[in-house]
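With one protein chain withheld, the remaining protein chains of the complex are depicted in position.
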Amino acid sequence: MDTQSYLPVQPGVGMEENFLSLDDILLSHERLPIRTECSFPRLGFLDKSSDSQDIPEGTKMELPLWLSKGLYEKKRRVLSVELPKVYREGWRTVFNADPNVVDLHKMGPYYYGLGSQMLHFDSPENPEIAQTLLQTFMGRFRRNMDSSQNAYNEDTSALVERLDCLEKALFSSGQSGLNSFQSWEKGRASQLTASSLVLNYRKRKINDIQP
Amino acid sequence: MFCEKAMELIRELQRSSEGQLPAFNEDGLRQVLQEMEALYEQNQTDVNEAKADGRADLIPSIKLRHCCLLRNQRCLTAYLYDRLLRIRALRWEYGSVLPANVRFHMCAEEVQWFSHYKKSLASFMRSLGGAEGLDITQDMKPPKSLYIQVRCLKDHGELEIDDGTVILLKKNSQHFLPRWKCEQLIRQGVLEHVMS
Amino acid sequence: MDASEVEFLAEKETVKIIPNFSLDKIYLIGGDLGPFNPGLPVDVPVWLALNLKQRQKCRIVPPAWMDVDKLEEMRDLERKEDTFTPVPSPYYMELTKLLLNYASDNIPKADEIRTLVKDIWDTRIAKLRLSADSFISQLEAHAKLDNLTLMEINTIRAFLLDSLNCMYKLRSNQQPGSSKGQFTDF
């Protein structure tokens, strides 16, 4: 805690975003398939597939999550949001059978984040989606923990590639705990070192000079 | 789509790993503000028309533009706030004087923020009692010994120790120095802590 | 917490030394030490013992548990039991490392001791992972963790606590009422 001075705003995880979190801003930029339930006059240019002046009712297009969330209203439908495949029943069955076989990076990379955000949109499937998200996380916990602690003594890079963003962050916090312990074991924990920030700036300076 | 420029700013920070401060993107900031102005004006026009001519059908588009305005506001605020967190880190890692190549990446207001932060921190540390207060940017790791062996990684001129002795820090020279005198120089990459 | 900070706490433990010098009582802020007389055992904090040892001013008397027979017994018990068995010192790992690194010449069978303590550690860490996994999969709200040491907790702290936080959020998803109605983030 003391050694790294840059402490970014953490993502909210779950249904609530953190306003200032860069991770949450990137997550909420994920695109969702939607269908307009009314027309949007004078915004036709947003739909690249047509050249009309308006976006007519019934248009199918992709909008970022933040905009879908902003426009979505329970009472007066201006758009309906299609559930991405990975949260639908077919995939849920796969996840519930064995969460460890799934490549969440490919399916995501914000599998948990986006899934939680989807719960903002009314759907009868919401309880099952929420349940699958939690079960998947718990089902993958052991492998993530063990590999972040190098318990298998094997190359973990293949596994890490299949982690979703949230899991990746957890994995690296596990690894840094392990590294801190190992460097202590080797007697290096008390060595005073140069700031990594300083070293990186120096590297960059050299790169700047070299054409 | 709207707000793409704002996303560019966010991605730029995300690409700068380990808390490094990329150059302040004044151009990007200006473009986002311009987009906001255009969105706002278009909305003003539509709002007036909706009111005057009873054109309720314009409301969804007004709302959409408003969402984009809020999104741009969020992105810019988050961009600037995250930069402050990086600039704060510089105070703790470099000390109160920043090298020119780092300062070049800050805008005038950021330089000002940094200098205020520096002052607040200094007066906090001075207020802690004793003759000179307590420098809490030191003692980052638990102490092991009063003196440590260090090697100079570059020429740094003279260093005065407590008792008045002056030592010349010449590249590759080795010294046995009071730990607390070295801590910052080690962090700055001037000295290297040699473990026995 | 950094491992060096856990070690720092371990250095406050006391250990017996046999000094080869004489010195009056020292009135430290944290308590009195000494007096020191050549050949007479005296209790000091580990940080001081190590410093004196490095300057060849004393011999360190290893704690009673730092003994091959006793440690073998502990290792066997640790392997047999499913729960965490009581450890001889809340800082057994740190003290072993410190004393073996700086005063191995004062400790009989130092290498065997190193291996034994490492075995005990490994067994306990494997148990710790097992119990972390069951804590997560049972969705427990409370666990009793007697006999776990700070260094052991520390190896898993960030990972476990962050995971529990994420789980909490994912679980809150299941109570839609808790979401704050209108979306304020864009």
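Per-chain residue numbering starts at 1, and chain names A, B and C are given in the order in which the chains are listed.
Here, a contact is a pair of C-beta atoms (placed from the backbone, for glycine too) under 8 Å apart; a residue touches a chain by one contact, two chains touch by 3 or more.
Going forward, contacts and distances are computed from a predicted model.
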Practice prompt. Assign the chain not included in the display its UniProt protein name, restricting the answer to "Large ribosomal subunit protein bL17m", "Exosome complex component RRP41-like", "Rpp1p" or "DNA replication complex GINS protein SLD5".
Written response: "DNA replication complex GINS protein SLD5"
Fill in: Chains on display which the left-out chain touches in the complete complex
A, B, C
Response to the item:
Out of C:Leu40, C:Leu77 or C:Leu145, the sole contact with the unshown chain comes from C:Leu145
Discussion item. One chain is left out of this view; which of C:Trp47, C:Tyr92 or C:Trp121 touches it in the full complex?
Written reply: C:Trp47
Worksheet item: Please identify, in ascending order, the residues of chain B that touch the omitted chain?
Response: 29, 33, 36-37, 40, 69-70, 73, 76-77, 80-81, 84, 88, 107, 109-110, 112-113, 116-117, 120-121, 123-124, 127-131, 134-136, 138-139, 141-143, 145-146, 163, 179-180
Worksheet entry | Hidden partner interface residues of chain C, rising order | 1, 5, 8, 21, 23-24, 26, 28-31, 33, 47-48, 51, 135, 139-148, 150, 153, 157, 160-161, 164-165, 168, 171, 184
Fill in: Footprint left on chain A by the chain that the document does not show
1-2, 7, 9-10, 12, 18-21
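Please note the rule applied: only the chains that are shown with their structure count from here on.
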Practice prompt. Could you give the separation in Å between the centres of chain B and chain C, each centre being the mean of its C-alpha atoms?
Written response: 36
Worksheet item: Counting in whole Å, what is the centre-to-centre distance of chain A and chain B, each centre being its mean C-alpha position?
Response: 25
Fill in: Shared-contact residues (touching 2 or more other chains) in chain C
2, 4, 7, 185-186
Discussion item. Show the residues in chain A shared as contacts by 2 or more other chains, in ascending order.
Written reply: 2-3, 19, 66-67, 70, 187, 189-190
Item to complete: Using the touch definition up top, name the residues of chain B that touch chain A in the complex.
Response: 1-3, 7, 10-11, 13-14, 18-20, 42, 46, 57-58, 60-61, 63-64, 66-68, 70-71, 74-75, 77-78, 81-82, 85-86, 88-94, 99, 101-102, 140-142, 144, 148, 179, 182-183, 186-189, 192-193, 195
Worksheet entry | Parts of chain C lying in touch with chain A, wherever the complex brings them together | 1-4, 7, 97, 101, 125-126, 129, 132-133, 136-137, 139, 151, 154-160, 162-163, 165-167, 169-174, 176, 179-180, 183-186
Worksheet, complete the sentence: chain A residues touching chain C in their complex are 1-3, 12-19, 24, 28, 66-67, 69-70, 72, 112, 116, 119-120, 126-127, 130-131, 133-134, 137-138, 141-142, 145-146, 148-149, 151, 166, 169-170, 173-174, 176-178, 180-181, 183-185, 187, 189-190
